[in-house]
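Before I ask anything, here is the structure I am working with.
Only one protein chain is missing from this complex, and each of the others stays in its spot.
Take a look at chain A:
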Amino acid sequence: MTRKELTLGERMQARGVSRRAFLRYCATTASLLALPPAMAPRIAAALEAQRRPSVIWLSFQECTGCTESLTRSASPSIESMIFETISLDYHHTLQAAAGHQAEEAREIAMKENWGNYLVLVDGSIPTGNMGYSTTAGESNIETLKRVAEGAAAVISIGTCSSFGGIPYANPNPTGAVSVSDVVKDKPIVNIPGCPPIPAVMTSVLAHYLAFGSLPELDHLNRPMVFYGQNIHDRCYRRPFYERGQFAESFDDEGAKKGWCLYKLGCKGPTTYNACAVLKWNEGTSFPIESGHGCLGCSEPNFWDAGSFYSPLSTSTRLNAGTVALAGAVGVGVGAAAGVAARARQKKIKSAPAKAWTPTKAEAKAEEESQ
């Protein structure tokens, strides 16, 4: 791990990044964050003057896909440069140190930057048996609480740390929870996705570096600028949905013609993310463009929201078995009611005829009428 003597601008110059490329990055970041173009120079000035902020990346119950997504963004990209230029003082996968040295690096970073460092978390936190996931003999939940205490903000990277993700899925054997279930007194940004889009992660960091604040968030603490619209609204297949032209299977004529994947279970209409706009692999494509419906991976409980291949217009629990069982119960109840009604009818018929006697209300009404 290198220490933080140089500013970001100086470091970029040393690495041969041209001023033009840097400004282009700043303009792109401003655009991604939906800021006016005039903000690009301000972002550039702020980023250039920035000393490398300390970042501690905690990995809990995760698959490392989020780290893979970030590090495998176009290389060498200006985004990765930015990422390299933060002081990543602790990261299981990327750091050179191991064992006690790694933990010591984290302790030093926390001590030197207490109250100012950023904590990035990927993976959910088990609350069941602490043995499910530990680091250096410490349970994940204790590590998170201790590290988050001195943080300026916590950024949850990926759906697992944002909402619990796959470990949280029914029956949730480890008692997994999200970061926001554990950390209550710090600003939290959720960047969900399985994994999230690299540009979204770097842009949130850039916003924090440039303005010293977090971007505007939605009700799930996601940056509005990236998670403000659903994929369906930005999908290039949307016209086919409007016309009612759907692919019925993954290899039929509709699929070949690029028709809407709604019938194949696409969750685009209920999923908020920037996949259809930013895309993946340097803007090459996104899942729907590759012929597969959206899984809704940036939404809470996406794993338990019914089959990935069931359309949104279907029920997740109702089936023919339930209907048949209800039918049998209905016939039984109806037969019982019918038999009871017959018995009552027979009783009424067999009873001797009685003179009509008015009820109290009828008698009163009659009196009043007279």
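Here are a few things to note about the model shown:
Here is the rule we use: contacts are C-beta pairs under 8 Å (C-beta built on N, C-alpha and C of every residue); 3 or more make two chains touch, one makes a residue touch a chain; residues count from 1.
In the analysis below, contacts and distances are computed from a predicted model.
For the chain of the complex excluded from view, the name given in UniProt is "Nitrate reductase gamma subunit" [choices: "FAD/NAD(P)-binding domain-containing protein", "Nitrate reductase gamma subunit", "Cytochrome c oxidase assembly protein CtaG" or "acetate--CoA ligase"]. Contact with the chain that does not appear here is found for just one residue of A:21, A:337 or A:363, A:337. Among A:284, A:313 or A:357, only A:313 touches the chain left out of the display.
Checked against the full complex, the candidates A:94, A:326 or A:365 give a single residue touching the omitted chain, namely A:326.
Where chain A meets the chain that is not shown, the touching residues are 230, 232-233, 242-244, 246, 262-263, 269-270, 300-301, 304-306, 310-320, 322-323, 326-327, 329-331, 333-335, 337-339, 341-342, 345-346.
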